[in-house]
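All protein chains but one are shown in place.
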Amino acid sequence: MVSNNISGEYEAVIGLEVHVQIRTRSKMFTRVPTGFGEPPNTLVDPVVLGLPGALPVMNKAALDAIILTGLMFECDIAPVCKWDRKNYFYPDSPKNYQISQYDMPICANGRVEIELPGPSRNVMGPHRHVRLTRIHLEEDVGKLNHFANDSLVDLNRAGTPLVEIVTEPDMHTADEVFAFLTALRQAMVAAGISDCDMEKGQMRCDANISVRPVGQQTLGTKVELKNLNSISGVRNGVDYEIRRQIAALQRGETIVQETRRFDMEALISTPMRTKEEAHDYRYFPDPDLMPVRVDQAWLDRLRARVPELAFDKQRRFFEQYKLPYTITSVLVPDRALSDWFEAAVDGHVERAQAIANWIVNDLLRELAATGQTLADCRIQPSHIAGLVEAQESGVISSKIAREVFAEMFQTGESAAEVIERKGLRQTSDTAELEKWCAEAIAGKPQSVADFKAGNEKAINAFKGPVMKASRGKANPKLVDEILRRMLAEM
Amino acid sequence: MPETRQIDIDYVARLARLALTDEEKALFSRQLADVLHYVEKLNEVDVDGVEPSAHAFEVVNVWQDDVPARPLPTEAALQNAPAVRDNMFVVPKVVDEA
Partner (left out) sequence: MSNELCFSSVTELSARLADGEVTSVEITRALIERTESVEPRVRAFTHRDAERALAQAKAADERRAAGEARGPLDGIPISVKDVLASAGEPLTCSSRMLENFVSPYDSTVIERLKRAGVVLWGRLNMDEFAMGSSTENSAFHPTANPWDLERIPGGSSGGSAAALAAGEAVATIGSDTGGSVRQPAALCGVVGLKPTYGRVSRYGLVAYASSLDQVGPLGRCVDDVAVLLGAIAGHDPRDSTSVDVAVPNFAAEAREKRGPWRLGLPKEYFGDGLDPEVRAAVEKAVDFYREQGCEICEVSLPRTEYAVATYYIVATAEASSNLARYDGVRYGHRSEKASDAIDLYFHSRAEGFGQEVKRRIILGTYVLSSGYYDAYYLRAQKVRTLIREDFNRAFEQVDALLTPTSPVPAFRRGERTNDPLAMYLADIYTISANLAGIPGVSIPCGFTASGLPIGLQVLGKPFDESGVLAIARTYEQTHDWHTRHPEL
């Protein structure tokens, strides 16, 4: 829906600032539990409330999480980093300063691999990297609930650890922004750092957008776009802002450097009021907190926790399992699902495609239909190979296999157990099959004539009744052979 | 250190969110000009290659494990609040600013 050819004359340059909440049990600088959807002001203590005398103490798990993030994205991890106070007044900020990192962020540089849309959904698109400027750690603010005459402050969210990821101005279209956020989210979820649920505010995005004539080296005037708080909001907002700026330039107007808010319902951006001193944050080192020194042993421990990134896994799946793009693009983004697949395929690499098909088609369909997650699922990964084997060796037909699968999904039994218990083994008893075939041929003289006249497909007319008579257990290959022999003998 | 010792009192008071009277502005400007003149002494000190001290003693890696503790009961959290509704702090209308 969005393309980079809105106008051939102009190109957009986009950099992002993404905030991701880290899923720790307690907050960034105090041990009050983190949480979402709790009654207001229940996840607070003197530190979160900014009471007189309260002091912050770092959460080790949040530091682990940001270093892990940095390692995933090939950042340089600073040997020493420190905490700074960002001073500004706002009712959602209990101390009226935010503890953040200014000139010594913990992660610098780095890059995120993204995939752009291909010519169609079934074809892999081009890959490229978006460069990261920095990643730092900071604390989240509380939430304001606005009413007609006043606002209400809930500080449950305040102090939740956040990573702020700042990209280089490396993107040019809303699609690239979308691809970046998708790749970022997959990695953070895979590493267990965050669920990145935008609806719950676990991932939030601001975009710096400028537009310039194609070929111009210097950047155009940048506009900061805020409130891009859903995936569609990001796409629509960035797309709208690019169009707005191009249209303005085409009308001969100049772009004003400003902050704009995207209205997700009206699908337009409007300027926000900015104060003259808005960006004088008076950063200085937080005297209440000590610096962090990262040594090799700590880095090594975390390096062991770096998950395989989605695109690396996808390349491995092509290579190792010979899976097609369409299958990998379902399996790979979901770490739990691809882990499940790899457990299923363990020792059965030669059946990887068939196994993957069962997972991507049948398993996901059943899970969706029953509202379950993979974790709830009773079926065991190792049981899928058994099902494929039973089908390939002719013990059951593909039709019966579906029935067996449904039963396996419900009971957690192996394929062999289901086949045995329900007596679903294919009938290869020739005498019995011949009897059903003869009856089917006798019942359809017109089809006999058609077949004799050279219409190959007419043979299918006999197969249905045979399958029906056998209650699906007739071996389709044998039935086909017997029918052809009998028809030839007529 | 800058030569002009005159604080832009309006700008700084706005940063600090202090509504100062004209008398206070005049008084503070004068008094703080004296103080700034005094602290210009520091220009005499050769600080080339000197590391800044943010703390009296540098200790690193002071942290706690991620083990949740009990929150403050909500009534205690709200006990000093000037205005409360629905267990939240009431503030006058917030004008959205960037």
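Chains here go by letter, A and B, matching the order in which they are written, and residues are numbered from 1 within each.
Note that a residue touches a chain if its C-beta (ideal position, glycine included) is under 8 Å from a C-beta of that chain, and two chains touch if they have at least 3 such contacts.
Nothing here was measured: the structure is a model prediction, and the numbers come from that model.
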In the full complex, displayed partners of the excluded chain: A, B
Among A:V13, A:L49, A:V404 or A:V418, the residue in touch with the chain that has been omitted: A:L49
Residue among A:K27, A:R85 or A:R134 touching the omitted chain: A:R85
Residue ranges of chain A at the interface with the undisplayed chain: 45-46, 49-58, 85, 87, 89, 91, 94-97, 151, 153, 155, 279-280, 282-284, 287-290
Missing-partner contacts on chain B, residue numbers: 1-2, 7, 9, 11-13, 15-20, 24, 28, 31-32, 34-35, 38-39, 41-45, 47, 50-57, 59, 62, 64, 72, 76-77, 79-83, 89, 91-95, 97
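Operating definition for what follows: only the chains that are shown with their structure count from here on.
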Between chain B and chain A, distance of the C-alpha-averaged centres to the nearest whole Å: 41
Residues of chain B that touch chain A when the two form their complex: 11, 14-15, 17, 54-55, 58-69, 71-72, 74, 77-78, 85-98
Interface residues, chain A side, partner chain B - complex: 24-26, 30-33, 39-46, 49, 57-63, 80, 82, 89, 91, 144-146, 149-155, 224, 226, 259, 261, 272-278, 280, 282, 285, 287, 289-293
